[in-house]
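One structure is given below, encoded as structure tokens.
A single protein chain has been omitted; all remaining protein chains appear in their positions.
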Amino acid sequence: MSRAEKAGAVDTDAYSDVWVFVEVHDGDVMTVSWELLGEARGLAEDLGEDLVALVIGEDVDDVGREAVERGADRALVADDPVFEPYRADPYGEQFRALVEDRHPAIVLIGGTHTGRDFAGRVAVPAHAGLTADCTELGVDDDGLLEARRPAFGGNVLATIVCEDHRPQMATIRPGVFSAADPDPDRDGQIERVDPVVDERDTVSEVRERVVGDTADITEADRIVAVGAGCDGDLGPARELADALDAELAASRKAVDEGWVDGSRQVGQTGKTVRPELYVAVGISGAVQHVEGMNDSDAVVAVNDDPNAPIFEHADYGVVGDLFEVCPALVERLREDGLVDAADAEPEVKP
Amino acid sequence: MTADATDRISLADRDTATPDYDDAFDAVVVGAGLAGSTAALTMAKNGLDVLIVERGRFPGAKNVFGGVLYTPTLRELVDVESAPLERYIAERRFGMLTDDDETAVSLSPGEWHEPPHNDSYTVRRGAFDEWLADRAVDAGATLVCRTTVTDLLREGDRIVGVETDRPDGTVRAPYVVLAEGGNSLVSEGADLKDRERRENVAVGVKEVLEFPERDHAIEDRFRVSGDAGASYHYFGEGAVGDAFGGGFVYTNEDTVSVGLAYRLSDAATSQPDPEGTLDAFKSHPAVAPLLRGARTVEYTAKTIPEGGAEAIPQLVHDGAVLVGDTAGLVLNNGLHLEGTNMAVESGFHAGKAVADAADRGRTDADALAGYREALESSFVVRNLDRYEWLIERVQEDRQLLFEELPRAVADAGSEYFRMDRAPKDDHAETAKRELLQAVGGYTGAAKLAVRYRNLL
Amino acid sequence: MSVQPGIPDVDNESLEDRLYTVKYEDPGDSHLDVTIPGICAEKCHTDDCVSVCPAGVWRVGEDGVPEIAYENCLECGSCRWACPHGNVEWTYPDTGAGVTYKHG
Partner (left out) sequence: MTDDPTIVVGVKQVPDDDEVRIDPDTGHLDRASAPAVLNPPDRDALEAALGLRDAAGGTVVAVTMGPPTATDVLEEAVAMGCDDAALITDRAFAGSDTWPTSLTLAAAAESLGADVFVCGEETTDSSTGQVPPGIAAHLGWAQLTYVEGLEPEFDDDRLVARRDVEGGYEIVAADLPVVVAVAYGEFEPRPAGLHRKLYAETEFEPLELSADEIGLDDEEVGIDASPTEVGGMETVEPVERERETVDTAEELADALADAGVVG
């Protein structure tokens, strides 16, 4: 790979169109990709340019079609066994070839583990500007992408711009935007592009992939999130989640400890959620966590430490032991008929 | 991006293997508190290679004290004025508290406003101990932190090094200075001293308070200005209930240290728990006005060896010496509460003795005996001896001294100054009767005067 | 004459708030223990470890054996001396863990 040209600046006029990377594993599309298409539809209109869905995978033609139904003007589809399951180097090569050939102005990628793994890799060869974990996107008067992300900690939003490098890239946290419903009447061109890599060039091999619970907490109306305070015992939080017909979520500490899967993590390095009711159980309320749940309508906090910062971000706070408060709450909710009876089928199986 | 082979940087010729530090140091000092750093500084100044092993993240991280540092010896070893000091003590005040009265005596000698300010300063241990340890490092000592000494290495009964809680964690050295503070697990574990009886140990609890909404709260409430500060001591029932101990309030630069210390034997039996006792003391009518509107910055606790002269362990062993609180060198006779000057003095003498022994290439206890002799002729042991009798006697008379006398003095005081239409003779007579009753008449008073004649 | 009481009330903070003011690094497991639980259960009726501790670390369990909230420990060592049966195993938290005082 040749040394990048000196400062990597390009003639920005030669770049146009807004691309969204559609992340698909084994035919399942990550909802964040549809959320980005929903948001990018507006950006493309502001710029007067096309919205293009970039689909890389195996047997993904129908994904291309759905991308169009969900707002894309065109879909570029690279369909080959080498792309399933996801690996950084083949995807990186394919993306580099397409960028060199098609010169996209903006590329938006969902901030999942795969998305981050991919974005960091592909931004380099194109000497692109990449901003991570964005929570707001905009376009300024001269058509520059404004990628806004929370500056670590505190309540400050930094606007990052990329003036003379292309493409302008950003990873966006899942759950920040909302997906457009598919509209079957929309039509657009599905263009098959040839893969530029094959298995011989790859430098890694996925020997095993075990993916079970892919619950999507970003869509849930009610969430019970559990943190370090449960000390590994998810019982009370699960019972409360069942009673409230809520999704189980977790703080980073609970995920790091291995009690709950990473896909249920709320916060800066996890997901952003916007439920009607968010119950934080045994969560201290670190800034990085609050960032991911602060858009909830009603927030309840249960913690035995009156000093826990979470109480400042809660509408209703109970200072007490979660092993007592949660069961008591479940019982009271059932008594007052505020939730279904006890025998409701618990759907929560993390 | 390919750097061709010629640019390859070779590390082969760099020697970064771990050296063996066994016997690379003349002495290992256990603990970077006041005694430890002073001993290390003294030995380093005498050309010895010294290793200080500190268990805290930095020197002072694990150290707590009442609040006043006495620096007569330190002044001869380092430039005290450039140390991080909070305030010098310009007023010493002694308050005798019943449950709701106070009778106090205050001293504010003008000379205390001039350097060396009677060598009395309030300091933050987190800052001061780190500064002092740096002086020892400047003089050539080596400091390693976050490392806890867990045992001593022995050959026969000679001590030849220490063991720590780290992998590959033993290091040999001809001399070990045990400066581990009052909670002396290593010295006890190595049978260099017995575990103190709980009657000889005090539990101390303390808060550092700030006044968020009031600037100049300290200057206004303690009537000090500039760098001047105050040291208030309290004893009697209103301070620590019926325990044997006392309370204190010291002024730091913009915070106040408030706390108390009393015997563990009392804490275990009669007294409410230390935190409850602190709350009661802070709410005493004479103390509360000093602390209103304050917010807690730090809550700490400590144990203080108060066995006095008879509880001093064997100071010198083959290859090892005990200094500071580890050697029980704390004087507390109610009026004087001194440990810092004793710690520094003992560190100084121990350092010198090790240096002398090293010159003669000997590590046996006799070669180090100079340390004990120097300490016995210094103020350290002489002060402890002087007040040895007092501590026993005060223990025996504690009912009188801590409950009856403070009450009698307070009642006598309010009687003597009562404003009513009765003549002064009656008031004086009643006041005198209050006092005499408490001390058992003139004969009782005479006996007391003889019993405590050595106090003055 | 103001209505203010002559003696201001000092609002002492709870033990929890007080312990919250001290920087703490969890060593992972307890540095405190009892040597022989049986002694606490059968022999000890005074619970001196509980009454002397300034930080509420020692709480007597139903079975008479103390529960030790080691994360509250201020490393003063009172329990070690106070226990009439010498039944307290006291070690320092290793490699610098435990409390770190700024004022001290």
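In this document, chain identifiers A, B and C correspond to the written order of the chains, with residue numbering beginning at 1 in each.
Here is the rule we use: a contact is a pair of C-beta atoms (placed from the backbone, for glycine too) under 8 Å apart; a residue touches a chain by one contact, two chains touch by 3 or more.
Computed from a predicted structure; not experimentally measured.
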Option touching the unshown chain, where A:Gly38, A:Pro85 or A:Gly143 are the choices: A:Pro85
Interface residues of subunit B (partner: the chain not displayed): 1-3, 7-9, 11, 14, 16, 18-21, 51, 142, 144, 147, 164-171
For subunit A, residues in touch with the removed chain: 1, 3-4, 6-8, 30, 85, 87-89, 92, 112-114, 116-125, 127-133, 146, 150-163, 165, 203-214, 244, 256-257, 261-263, 268-269, 276-277, 294-295, 297-300, 311-320, 324-326, 328-329, 331-333, 336-339
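Note that only the chains that are shown with their structure count from here on.
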Whole-Å gap separating subunit A and subunit B, where each centre is the average of the chain's CA atoms: 57
Computed distance of Cα centres, subunit C from subunit B, in Å: 21
Inter-centroid spacing, subunit C versus subunit A (mean Cα positions, whole Å): 45
Touching two or more other chains - residues of subunit B: none
Subunit C residues within the subunit B interface of the complex: 6-10, 12-13, 15, 17-19, 21-22, 46, 48, 51-56, 74-78, 80-82, 84, 86, 90-92, 94-96, 98-104
Parts of subunit A lying in touch with subunit C, wherever the complex brings them together: 305-307
Subunit C - residues contacting subunit A, complex: 14, 16-17, 20
